[in-house]
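Note that this complex is displayed minus one protein chain, with the remaining chains in position.
Naming follows writing order (A, B and C), and every chain is counted from residue 1.
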Amino acid sequence: MSGKTLAAAVFGIGLAWSAAASAQETLKVGVILPFSGPFADAGAQLDAGIKLYMQQNGDEVAGKKIEIIRKDTGGPAPDVAKRLAQELVVRDEVDILAGFALTPEALGAADVATEAKKLMVVMNAATSVVTEKSPYIVRTSLTIPQVNYAFGKWAFEKSGVKEAYTLVADYGPGHDAESSFAKGFTEAGGKIVGADKTPVANPDFSAFVQRVKDASPEAVYIFIPGGAQPAAIGKALAERGLTPPATKILAQGELTHPEALESMGDTAKGIITAFHYTLERDDPLNTEFVKAYRDANGGRSPDLFSIGGYDGMHLIYEALKKTNGDAAGDALVEAAKGMSWTSPRGPMSIDPETRDTIQTIYIREVQEVDGKLQNVIVEEIPDVKDPLHGQAK
Amino acid sequence: MSEIARNSPDPRLWLKQRSRWSIVEIAFWLAALLPFFLFPAYLTLASQIAIAALFAVSVDLVLGYAGIVTLGHAMFFGLGAYAAGLISKAGWGEPLSGLVMAGVFAGLVGYVASFIIVRVQHLALIMITLGLGILSYELANAMSWLTGGTDGLQGVDTWPLFGAFEFDLWGKTAYSYALAGLFIGVMVCRRMVHSSFGLALRGIRENVRRMPAIGSDYRAHLQTVYAISAAIAGAAGALLTQTTDTVSLDVLSFQRSADVVVMLILGGTGRLYGGIVGAIIFLVARDQLAGINPQYWYFWIGVLLMVVVLVMPSGILGGLARLAGKRD
Amino acid sequence: MSAAEVVLRTEALEKRFGSLKVTRGVTLELPRGARYALIGPNGAGKTTLINLITGQMRPDSGSIALAGRDITAMPTAGRVQHGLTRTFQINTLFPDLTPIEAVTLAIAERERVAGQFWRPLAAHKAAIEEGFEILRGLRLADVATRTTRTLPYGQQRLLEIALALATRPKVLLLDEPAAGVPKDESAMLFSVIAGLPEDISVLFIEHDMDIVFSFASRIIVLVAGAVLLEAEPEVVRTDPRVREVYLGQAAHG
Partner (left out) sequence: MIGQIAIVLFDGFAFGMLLFVLSVGLSVTLGLMNFINLAHCAFGMLGGYVAVTAMRQLGLPFVASLPLAFLAAAAVSVIFERTLFRRLYQAGELNQVLFTIGLVFVAAATATYLFGTGQQPIQLPSWLRGSVEIAGMRLGAYRMFLVAVALAITALLVFGLERTRFGAQVRAAVDNQRVAQGLGLDVDRIFAVTFAVGSGLAGLGGALAIEIVGLDPSFGFHFLVYVLIVVSVGGLGSVAGSFLGATLLGIGDVAGKYFVPEIGSFLIYLIMVAILFMRPLGLLGRR
């Protein structure tokens, strides 16, 4: 629990400073996240990313003190997210809206950003359409098509998979993942031999895995939400003997996050995933980030939410520096467009046209390194854009 | 109350008196206008409280008055919300007519569902309401081509109220609209509760076994009240859609069904205003506690619920009524 | 037997629970204005018979006719609406309603206006006044606006009857109306029953033989689910079989 006390101490110091520096102009950032409910972990990890950035870079930018106001949506409730955004704008008079782990949260708040002309930094919500909902939205995470379209192409062209079966969670992101992977894969020449959707709330995967086994495909592509499900599906696959190299397993990165690898054990070896952030990537910036993050969070490792929050804060800080502290939404959005930097995830930039991220997608394979299972990068696909923007969806 | 009874031999007068407006009631509705002046920055919250309160009142009709314990009423809230959203998406964004259509739609579905509901009791009833609620959620998820799935319905655009009042960022229009909706809803329920139908519902709740023995086809009453309750729940859902221009699967969730029952019991069942008081206390406490600590607020909500049960077993309104020394 | 019109007739009613036959071939006739008593030792199936007649239970075979109309398949509420009403041995009241509310509800149901949800209750003037008259007739007027659960037990027994009367019955089945009431009060209660309108046919279950013999015009003796004897009180009093199976055993129980 040392991370907790540390965080509390940091928070306490923050409070003390804010009291001392009350004369100084403050700039408020309203952070809307699911701090409670079934997605509380996403909220907590993303918030930890925000806290770490502020701990490392101070809470003062361009002569202004940054104050974070946190609001809890309790889950994917657009009505609550919209209300919180409205309240942040009218009651707390925030200058920037941020957070948004879940797509419904971001979609709910988008109108408020437009109407109030506030910069809205989406730090996770990964449905492609989010940034099109308001000209004030900038996203620092990923889009599901961005990762999986590229992954589908790669799977056919580079890994030599000709036929694949898709198994995705039956909700928005799952549908997006299925269609974009299939699109990339079939455009390159591959063939989808079967497709199933698993209920989001009812995670016993054995029946679906058996269906995959019945079809005995060359490869199976998986998309499921993080949390408990990656380990569960991993084990179900292993029980059926559906493991690499006999059957190739392709998935978006959630499947092989550290906790899942720990409970899957050796059967996870050889699983290939695509992601925009790789915890184990050997890079000084990343190593430092991971170490600092673990120190601040009781040993817990950062994940996609953490890096989204971390880079989101970076974007806010850098944009404010550019505008010299002018927090007007239009100025900040202009400043954010085209901004590029090197993040712990690698090089990334904001597409000036779509306000979405352009970044490297990493193809990783689970391997044993020094007796521990890790995602080892086998290929980097640089400068990947979301393939859907600009298309009628 | 008993004094009135002794002094007044006229039972009709006594019955009339029971349905008369009390000062507390009038004061309550006047106080409902205070947020416009005292808390102008809280109007959006107030509008969502009013909507939750209307939803709780609809549940009170079936749970508090007719004794149907339901854990699936979000089904009708959600149906109303989606109906309003889809009507608006189809190009008709006029709020009042959309509200009525959504309410009628939810009421019709409620009537159909009531054929099942009135034939079971106790745990089976609770579980069937819960099952139907979850089925409607899963159905909406499966029909994501229509509902937009977990991402929510896109393209909802509600026109200004009466063609003049935009739904503004401060929530003035939203609160006015939601409060008016709540007021009308409560007035409808109030009228119903104080009719012979309301009396029959109380009879059902008090002793369902006796009802047939006084010649009552009580299942028909239950079906009526279930349909009306569904319609009001649907109207509450439609209000949420129209004041926020958003709908997602969340409106159909088990969580919402459970929350509304918690609010209602918290405030006190069978009192019409219990649901409103419960919604106010639950949501204000939630907002304030989450403001202090967004991660652990529900610890204190849990403590609040437990303490209320131990200290005020008939809900907050029941407890207040007892404190005020009168038995309702 | 007089030539009075028969309002209730059962024909060879049978009911079994598992292997236990609780009602065996019961055939009864209740003429208009009857004051019949149904007696029998504990477990004879008296309450079951009432449940069968009023529709709380369905007979395995046999039929029931009310005023010449077959009601065997009719649900309870329908039978009540056709004038066949009962009271319960154990108070089956509405604890949180007041007596005036309860009787008004019964009248509203009878008049088929209970489903009107837009008209204020107080506007049902005739129903309320009729209900108050019924309460007055049973000496419940003073407590008409008190919550039922706060009434003394004896008054709750009277309210049982008031509720039944409010349905304007042609046939009234009273299941031990004086159960649990002190003896002096039960005499009062039965004087009320005796004073019911002439055209109501009454069948009552009662254990107190003094009351039975003073109020019943005719007595039906039920033993082990079957009718042992149906006759005038004097006949029953002297019948050796009755003495043996009932009076001898239960001795004014």
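The rule is short, and it goes like this: a residue touches a chain if its C-beta (ideal position, glycine included) is under 8 Å from a C-beta of that chain, and two chains touch if they have at least 3 such contacts.
Fair warning: this is a prediction, and the values are worked out from it, not measured in the lab.
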Wait, the hidden chain, what does it touch out of the ones we have here? A, B
By the document's definition of touch, the residue of B:A41, B:V104, B:V262 or B:L320 touching the omitted chain is B:V262
Which listed residue, B:M127, B:L146 or B:M187, touches the chain dropped from view? B:M127
Sort through A:E93, A:D204 or A:E288 and give me the one touching the missing partner chain. A:D204
Any idea which of B:I23, B:L38 or B:L310 touches the chain not displayed? B:L310
Out of A:E259, A:D295 or A:E334, which is the one that touches the chain we can't see? A:E259
Please give every residue of chain B in contact with the chain that is not shown. 69, 116, 119-128, 130-132, 134-135, 138-139, 141-142, 254, 258, 261-262, 265-266, 269, 295-296, 298-299, 301-306, 308-310, 313
Could I get the residues of chain A that touch the absent chain, sorted low to high? 1, 37-38, 40-41, 43-45, 170, 196-199, 201-204, 206-208, 210-211, 213-214, 227-229, 231-232, 235, 238-241, 259-260, 262-263, 265, 267, 298, 300
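Note that only the chains that are shown with their structure count from here on.
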Should the pattern of chain-chain touching be classed as line, ring, star, complete or other? line
Using only alpha carbons, which chain's centroid is the nearest to the whole structure's centroid? B
Counting only C-beta pairs in contact, which pair of chains has the most of them? B-C
For chain A and chain B, let me know how many angstrom lie between their CA-based centres, rounded off. 37
Calculate how many whole Å lie between the centre of chain A and the centre of chain C, each centre taken as the average of the chain's C-alpha atoms. 74
Chain B touches at least 2 other chains through residues none
Would you tell me which residues of chain B are touching chain A in their complex? 41-42, 44-45, 48, 138, 141-142, 144, 149-152, 154, 169-171, 240, 244-251, 253, 255, 290-291, 294-295, 297-298
Report the residues of chain C in contact with chain B in the complex, numbered from low to high. 54-56, 75-78, 80-81, 85-86, 88, 92-97, 100-102, 104-106, 108-110, 113-122, 124-125, 127-129, 131-132, 141-147, 163-164, 166-167
Residues of chain A touching chain B in the complex: 33, 35-37, 40, 43-44, 70-72, 75-80, 82-83, 86-87, 89-91, 103-104, 107-108, 111-112, 115-116, 127, 129, 170-173, 175, 199-200
